[in-house]
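Just dropping this structure here.
Here the complex is missing a single protein chain, while all its other protein chains stay put.
The first chain written gets the first letter, and so on, giving A, B and C; residue counts start at 1 in each chain.
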Amino acid sequence: MRYLPLTQLDREAMLGVIGAPDIDALFADVPAAARLAKPIAGLPMHCPEMQVERELAVMAGKNLTAGTVPFFVGGGAYKHHVPATVDHIIQRGEFLTAYTPYQPEIAQGTLQVLFEFQTQVARLLGMDVANASMYDGSTAMTEAVFMARRVTRRAKAVVSAGVHPHYVAVLNTLTRFTDDEIITATPDLTPGKPGDDLDALIAGIDAQTSCVVVQNPNIFGHVADLTPLADACHKAGALLIVVVTEVISLGAIKSPGEMGADIVVGEGQSIGNGLNFGGPYLGLFAAREKHVRQMPGRLCGETVDADGKRGFVLTLSTREQHIRREKATSNICTNSGLCALAFSVHLTLLGEIGLRKLAALNHARAVQLAERLGRIPGVELVTTQFFNEFALKLPTEARPVIRKLADRGILGGISLGRLYPGVHALENGLIIAVTETATDADFDALEDALDEVLA
Amino acid sequence: MRYLPLTQLDREAMLGVIGAPDIDALFADVPAAARLAKPIAGLPMHCPEMQVERELAVMAGKNLTAGTVPFFVGGGAYKHHVPATVDHIIQRGEFLTAYTPYQPEIAQGTLQVLFEFQTQVARLLGMDVANASMYDGSTAMTEAVFMARRVTRRAKAVVSAGVHPHYVAVLNTLTRFTDDEIITATPDLTPGKPGDDLDALIAGIDAQTSCVVVQNPNIFGHVADLTPLADACHKAGALLIVVVTEVISLGAIKSPGEMGADIVVGEGQSIGNGLNFGGPYLGLFAAREKHVRQMPGRLCGETVDADGKRGFVLTLSTREQHIRREKATSNICTNSGLCALAFSVHLTLLGEIGLRKLAALNHARAVQLAERLGRIPGVELVTTQFFNEFALKLPTEARPVIRKLADRGILGGISLGRLYPGVHALENGLIIAVTETATDADFDALEDALDEVLA
Amino acid sequence: MTTQMNNTGRVTRIPGTGAVSETFTGNRALMLEEPLLFERGSLDNCGVDLPEVPLVQDRLAGLARAEAIGLPGLSEPETVRHYTRLSRQNYGIDLGIFPLGSCTMKHNPRLNEKMARLPGFADIHPLQPQSTVQGALQLIDKLAEWLMKLTGMPAVAMSPKAGAHGELCGMLAIRAALEARGDARSVVLVPESAHGTNPATAAFCGYAVENIPANARGRVDIDALKARLGPDVAAVMITNPNTCGLFEPDLIDICAAVHAAGGFVYCDGANFNAIVGRVRPGDLGVDAMHINLHKTFSTPHGGGGPGSGPVVFSEALAPFAPLPFVRKTRDGFELVEEMQARASKDHDRSFGRMVAFHGQMGMFVRALSYMMSHGADGLRQVAEDAVLNANYILASLKDVFTAPFADSGPCMHEALFSDDFLHGTGLTTLDFAKAMIDEGFHPMTMYFPLVVHGAMLVEPTETESKYSLDQLIGAMRSIAERMLADPDAWRTSPHLAPRRRLDETAAARKPVLSYRDTSEAA
Partner (left out) sequence: MTTQMNNTGRVTRIPGTGAVSETFTGNRALMLEEPLLFERGSLDNCGVDLPEVPLVQDRLAGLARAEAIGLPGLSEPETVRHYTRLSRQNYGIDLGIFPLGSCTMKHNPRLNEKMARLPGFADIHPLQPQSTVQGALQLIDKLAEWLMKLTGMPAVAMSPKAGAHGELCGMLAIRAALEARGDARSVVLVPESAHGTNPATAAFCGYAVENIPANARGRVDIDALKARLGPDVAAVMITNPNTCGLFEPDLIDICAAVHAAGGFVYCDGANFNAIVGRVRPGDLGVDAMHINLHKTFSTPHGGGGPGSGPVVFSEALAPFAPLPFVRKTRDGFELVEEMQARASKDHDRSFGRMVAFHGQMGMFVRALSYMMSHGADGLRQVAEDAVLNANYILASLKDVFTAPFADSGPCMHEALFSDDFLHGTGLTTLDFAKAMIDEGFHPMTMYFPLVVHGAMLVEPTETESKYSLDQLIGAMRSIAERMLADPDAWRTSPHLAPRRRLDETAAARKPVLSYRDTSEAA
């Protein structure tokens, strides 16, 4: 078997050194009742590389690949062009096959990358400090709510209706058995102001509120000025948590930090990472410096070595499970290191100029498509201020429309019926994301098909 | 432009250091008549990565890819499965982006690989020494004929009719303006002994003969014992040059070295390298130790460093153009280093056991298919002793048959009409290669289609 | 953005450090220094080309980002170089043995990387219509089947994103099951030797954590455990093989006792590599167990992730497993989400969603590619070779090193030593680890598990050759002998790595967690 270096001769020699008669002797502790005498039944035996490749390629071939069709799906995961350089770098064995950098003298590569990543994330989100990554945006948001509780010692979190419903679901799951109080709401499709009502949110803040959680752009793509909300939170001693699911937007719109957020979490997939059917993705987590000791996850910090040379180490680990155990700020251990590297490489390639241009391009293309689709009879453009994603209200239920578009080889967005099953008021809604990868021909195809399907 | 690090500010600062008013000043030596004032017309301007990818993917999409169809084409280039590890290793920047190892202290990676490659090649071909690669099999063969002339000081080369016609064409081209005498012949399709007649070759050797050039397996896949031919050459003071275009065969059949060859050249593509529409490929070149100073190409040798540690260097460079100039053994400079690395990695993965099993598999599968196809009415199996490739004689001209198979999505081999245009005696011939990549379903498809096309 | 050079090209300090060095650049031939991106890049450099932006009336509602973000860019060549140079300051499995105990750092086949990059897996969106992702759903289903068969468990949750997330999944299911029977319990028992994620997870689910003691053989003290069981104990979390590298021989009895007391057994499956194909945890009676695909099933660690931590469940817990999950239908596969689950009698008690989408697809592809490659026979051989390798190390070192549990028989996949053999030298496990770095090895896990003084936990995995083990053993013996002969020479290793020992205390005292431009000061 190609992954196993021991030869039969090696095995015998080694058993000799050990003084064991056979391999079974090494498994003597296993209760006799549970010992398996031979390979587990019902599974295939070992298989040549060529054949594994063939079988998996068949499965892969059954999926409709985003890059091969007009593609407008977003909703927390975005198709952006990732330069070939990124994939080359993350396949360097020294990055790919390293563990968490527990031995910093031979892990300066990973550590410096993390330090740079933390700095890039903090700057992008407009915050002081960022950690070395979380699993994804949704789990990062839940951790943020828990952190707000530790900071404020209050248990009530007010969650905007504009937050991705799956993120809210994750938060609900994780607080099911705690005494956290989670206030949620269902969004509406009010044209011009879809998703949430910041004034209502402000009105809902009270002395028990630990935090308000708001997404920007929200699930319907709407962008808002969160400054008044931040002020209201701070006045009440609560924290403002801002969720960003499309980080490219931060090349165009004001950062949560600039609007007064106390904690910013995000899904970093858009930069450097592919769609991957939902994972692995990259949870971003940033906060104000004063709260750093309440943050979850790993942090990389600067220091010096015995010769006085600058170097980097994992730090503040007294927050973490391997030191603090049941008193840790989170149970997270393995995070999304390699996705963070991909993010960092892509963002380094982009730089300030590239990110801004990419964001401008996404926005301009989205505006173009929104205006075209808004002109289809019966279709209403619900989101009027947005970055690269917007909601439409169709004259009919959207879920079957999406299916009919798929039959025509077009991945035309996400029906709100999928995201909010059973919420009738939303079922005609459709959200459409437009990135730099969509061509004019893709626009034509979508417009024509929608025209046809709705006719 | 993404590949250019200088910013406009850098450029200005640097011109300042140089003391040049502008960039044009640096091109002052260019005659005014030849100066271009602006980018060359008729070519596109710079282009985003995403778009380059899209355009090239469209071109790639117009080709019928071997891996997606029943595939039986050989004739000097073979489709074998290359493990993913190989491609990973050759993309390591330290291998990919290094130059020829002129500074051995920081090129031990490349040099040790070359030393190992030379050893692997020498052993595989059954020879004493191998060089660090040539462009491809055809140019290696030409160099071998020139080397034989240097060794024997004779100018007549007798080339077997069983040698790949393109290789013969290359030799003819390169000797067009020299006083070498090249004796060639057209092969025939004699069942059981197709391609060449070793007895006739032996009869053709005389005191002017510098070398006999023979291919094994020959262009029609026929394998032969070359020992009598070697003996005849040596008796006459000539060298035997053996060409191998399918090196996997050496895991199953006796090596040219064992049969008495003096120089062995080959196309190494089969191991570690893809089809690539014909290039880059890997010329192999091996000889007896006593002739090493007449060999073309680079050689890597063992030595020690100032501390007495073993290390490797390019050696015997007094044979080469950069030292010996017009008296060099060859004009070759850049060779096929990275293809040699790929070969070496793949052969290391295979090892003795793997190579033998792979060869046995190729052979067994070829035998299976040959016997199946030989039973199709009107089809005659011309090659009866072979490795993984054999010739068939069809009841009709083969070239249109191949085209009709292609229309059915089957790449069914090579018509002799393509290889020997205008040779009517061969036009019903078809050569078929079978490797480990062909499935039973592929066999069925070919048999059925051939049945149908010939019906 | 800072300038390392004055205008005659003379260095003022070594780029990226404050220190002096024997070379002008600070480089040592192929060991290259690399400044921070923020010292190298500039706000006006860029490594991408993009299409022109069409002119439109923006719809940003006056929220355009006006201030500089502070993101330096590098051209593509500089980017490749920056990261390549950095990578060379790292150690990885590709370079040599990485015997971090409890981490199962095995070979990462490149076939898996290639498969995960097939556009049909890598370039599909989690919210595409299900009819367009049937192959992806099929792959998840197939992997789930492998996991259930290998563990002998009837259900599996695929969405957890790592081991700790799997623990959370398992403990949430336990909690949901207990609440469903109206039996709120408050305590989770965890052995002292457990990984930190176990108590942290239990606490995250709102449980009080109590320690279970170990016996002299390094296993759970079953009598003490039984004595503690009672109506307040929700679950026992046990690692098997445990973090001392030992099989828990009483696990069947323990599970029976816990069940009899109305509790559940959560098994930390991080060490499944030792027993895959030789023992099915389901046959031992556990209720839930996570599997680190990034350990046992060879998906790469990536310098800290991403991982994937599917959880297998017993019949008792299966109804509480999270959403969404993949189910076979008559003519394909479907993703069961909130609505369908709530409407179904089998899944209406699911504790809900744990992640935004459906788990770590990229890791699933890699793991399945690995499983198919090994097959049932190969995976069994994996466990055998992993255990053989660890015992070979144990047997080869126990005369020099202190091996606290070696008398109790063979170990499983890792060999545990303590630094008692260094007693009197003033040297500790840390010094030993740093000495290994100079020898070209990644050190073993240090100071874990906590139950052993100065623990050195050595896990070779099955993908190490005898040659590699002999190198490690030889070097470890040699270091030990040299340390005992002349302790003072060893207090300051490593000497040959890109950095000497780093001051972790200083880093934590005044944390510098992101770059601040000090070019004005320089």
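In this section, contacts are C-beta pairs under 8 Å (C-beta built on N, C-alpha and C of every residue); 3 or more make two chains touch, one makes a residue touch a chain.
Since the model is a prediction, treat every value here as computed from it, not as a measurement.
Undergrad: In the intact complex, which of the depicted chains does the undisplayed chain touch?
TA: A, B, C
Undergrad: Which is it among C:51, C:440 or C:487 that touches the chain not included here?
TA: If we include the chain that is not displayed, C:440 is the one touching it.
Undergrad: Using the touch definition up top, pick the residue from B:144, B:394 or B:414 that touches the left-out chain.
TA: The missing chain is touched by B:414.
Undergrad: Looking at the full complex, which residue from C:110, C:142 or C:501 touches the chain that isn't shown here?
TA: C:110
Undergrad: If the hidden chain were put back, which residues of subunit A would touch it?
TA: Residues in contact with the chain left out: 1-5, 7-9, 46-51, 83-85, 87-88, 93, 105-106.
Undergrad: Over the whole complex, note the residues of subunit C touching the chain we left out.
TA: Looking at subunit C, the ones touching the missing chain are residues 4-5, 8-11, 15, 23-25, 27-33, 40, 49, 75-78, 80-81, 84-85, 88-91, 93-96, 106-107, 109-110, 373, 396, 437-441, 463-465, 467-468, 470-471, 473-475, 477-479, 494, 496-498.
FYI, only the chains that are shown with their structure count from here on.
Undergrad: Nearest whole angstrom, what separates the Cα centre of subunit A from the Cα centre of subunit C?
TA: Going by mean C-alpha positions, subunit A sits 19 Å from subunit C.
Undergrad: Please compute the C-alpha centroid of subunit A, do the same for subunit B, then give the distance between them in whole Å.
TA: Centre-to-centre distance between subunit A and subunit B: 48 Å.
Undergrad: Subunit B to subunit C: how many Å between their CA centres?
TA: 45
Undergrad: Where in subunit C do residues touch at least two different other chains?
TA: Those would be 42, 44-48, 50-51, 74, 76, 80, 84, 109, 111, 113-114.
Undergrad: Which positions in subunit A are in touch with at least two other chains?
TA: Within subunit A, the residues that touch at least two other chains are 2, 49, 83, 88, 91-93, 349, 436.
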